[in-house]
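Certain chains of the assembly are absent from this excerpt, and the rest are unmoved.
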Amino acid sequence: MEETSDLYDVYETDIHPVWTDHQHQSLEDPESVECLRRKIKYYFMNPCEKYHARGRKPWKLILQIIKIAIITIQLVSFGLSNQMVVTFREENLMTFKHLFLKDYVDGSMDTYAVYRQADVYDRIDYVIKQFGLLHNNTVGNHEYEKNGTNFTPLSMCQDFYRNGTLYPGNETFEIDAHVDTECIKVYPMRWQASREKLPHFELYFRRMLSVRIEFVLKAINLQTVRHRELPDCYDFKVIITFDNQAHSGRIKIDLENDVEINECVEWKVTGASARNIFLTVLFDCLIIVTCITSFCLCTRSILNGIQLQFEYTLSCRTHSDKEVPWSDRLEFVNGWYILIIVSDTLTIIGSILKIEIQTKALTSYDVCSIFLGTGTMFVWIGVIRYMGYFRKYNTLILTLRAAFPNVIRFICCAGIIYLSYCLCGWIVLGPYHEKASIPDLEHSV
Amino acid sequence: MEETSDLYDVYETDIHPVWTDHQHQSLEDPESVECLRRKIKYYFMNPCEKYHARGRKPWKLILQIIKIAIITIQLVSFGLSNQMVVTFREENLMTFKHLFLKDYVDGSMDTYAVYRQADVYDRIDYVIKQFGLLHNNTVGNHEYEKNGTNFTPLSMCQDFYRNGTLYPGNETFEIDAHVDTECIKVYPMRWQASREKLPHFELYFRRMLSVRIEFVLKAINLQTVRHRELPDCYDFKVIITFDNQAHSGRIKIDLENDVEINECVEWKVTGASARNIFLTVLFDCLIIVTCITSFCLCTRSILNGIQLQFEYTLSCRTHSDKEVPWSDRLEFVNGWYILIIVSDTLTIIGSILKIEIQTKALTSYDVCSIFLGTGTMFVWIGVIRYMGYFRKYNTLILTLRAAFPNVIRFICCAGIIYLSYCLCGWIVLGPYHEKASIPDLEHSV
């Protein structure tokens, strides 16, 4: 009896002083109350105390520790594999900029613009010429898309106001605000073979809104072969935009890159075993099993807690006619368990996606990385819980929990002033120093 | 009686402990005093308390909340429209730099200078040639200004000392410090037609102070058509300065851009309805009405407060022969109401300007944005007041108010030391590291 009362004190002072006040008042009398008190006491013990009190081995704790280790390994391995995909995508974008934009220098995209009519024609010609020469030029394995036996053409479209006569010198104008589009198509092979001149294309600078050049290139990410994964096939839709919407004499040129990752139609890889993939999938399955176990155990604990809370509420009501406040009731629901359940759910979904990606049934690297990443983050944050088992940390965490609402209030107050300042600054100063003010707003959001 | 006394305590402890001291001493006795006490108590209640005490609905509070919402919407819509104007202006400046300054690269304006005589002639020739070719070159809708049937010419002026013979080798010089100006005019069409050489122009480098090239270009901001606003006509006065005032061998070249926004003389827009403008103007009118209502209500409250203060002063003087100090009297004037009145005034002026701009009667986007921006900022800051109605925040605000004078004092003290350091640093170190020190001074101001 001595030892347990000692433990009980620990529990009283450390975890919920509020709740124990009620307990003292209400559960003074009969045997059933004593039984409930013991149950509650045991429920709020931490694994070490449970081991000391009833000798129960901390299986759940051990499971969590193993889970942290294997989830982290999985995340890192997936991260490395994901990085290869993203690197391939980004380096291709850089390659297209260097191949199709004349005089492009790394990092100059912000100031890449033309200011003369001749330059606009020149840049467009350059793109079309380079598209025709791609095969002999590129260092990578880019190829034109095939539509049956023919290659799909490059398409160039001009958007312009339907009608418009402008005389800025006389300050008079007449404009029809409807937007028309005019397109031409350039087939790589035909144009290249005949060595004829480029198709004629006139730009109506005064009325023009934009010129868009679009074409599709295909490539294979061979890099993954060396890491014993199957290569993916990529479709790059390159979009080059000449933006003249402001009609300010400056045409901004932009190159974008829509990527689609597909499983290749036919492949044959020799010199690299498929065993590696099998092992990875096995490891992912192990993680799924671990997470399901952890999920079940935590759900059971939470259900136990809720049941105990109902018993306690009932007991309080019958013995001392007092309603247990909500804040005390919530003490029975352990937030850490909920965190673990959420993290388990995320990890299970992420692992299933990963297996699909590994077996080339899916290529959604992004979604999978979000699931696995947030899952792992929650598991790691859960580690702080185990620190609560040491006395000193407990105090720290309790203090933080107490200070939280005040901090939130202060942030609210400061936030409103800052937001109003931002709004005003954005309107008054904003447009004159674009770089200074707009990011301010973005940072505040 | 119980409840109101309870409320009264709230008021005592929270809002003006100083003032209530006097009250306790002076207002002990008759019935009229009790009446005044109640009035004052009611006056200092917040909307919630007023509702509890007398059941008065918080109309003023609801009005303010509505005002915040609609003013913010108005500000954002105006901000977006204003940004289009500023973007047009800035992109035109960039265009002119690229068109008229030889070898100009984005962001190199700080180091854009010439060091050789031949280069100076070369840059001037380039400007004049490009001015002549503008029509065939520019991607925007720039045109020369017309003065009747003729185009207005480009004017190039040279400022130089009237007379000066310098022999630095012998360390002797003779100079007449009067400044003379010599100008030539270049008509775009005439020069271009005859293909003759540029007019002869000699620069007296040793005596020259500066060369200024000025010309006017016109353009129409078509961009706004797409946002269902009428396009404005712009006059850009381009000023290129070759600055040789230091005679240090370095001639700094600068391009500036004086913009004038005018209503176009004649226009015809099809394919875009004018209904949108009508709705915007209606919305602005709604804001003006709301602000006038809010203005009246707050003025009334302030007048009530002043009247109450006089009654209270009188009562104190008659009953207890004590003068009410100024700090207590000022408690009757609610600072928040003044803030709201100021913000209302600004918003009303801003909204009227906005209507004028929308209907193309005015083009002063800058002034309007200052009025609307500061008005909205004040309204948002006023939100903090409503936080004072919650207990905890009240303490926060009271603490801040108490600490304010000390902070001001500390800033004064530190400011003087910093200012003296800046002054000294500016003189001793300043000129050697221009970029380091001068901004320091500017930041401190």
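Some notes on this structure:
Which chain is which? They are A and B, in the order written, and residues in each are numbered from 1.
In this section, a residue touches a chain if its C-beta (ideal position, glycine included) is under 8 Å from a C-beta of that chain, and two chains touch if they have at least 3 such contacts.
Please read all numbers here as calculations on a predicted model, not as lab measurements.
In this structure file the homo-oligomer totals 4 copies of one chain sequence, with 2 depicted.
Assume only the chains that are shown with their structure count from here on.
Between subunit A and subunit B the CA-based rotation angle works out to 90°, given as a multiple of 5.
Looking at the complex, you find that subunit B touches subunit A at residues 72, 75-76, 78-79, 82-88, 90-92, 94-96, 98-99, 106-107, 136-146, 151, 218-223, 225-226, 231, 233, 262, 264-272, 369-370, 372-374, 376-377, 379-381, 383-384, 387, 392-393, 396. Taken in their complex, subunit A has these residues touching subunit B: 111, 113-118, 120, 161-164, 166-178, 205-206, 244-251, 406, 409-410, 412-413, 416-417, 419-421, 423-428, 430-432, 434.
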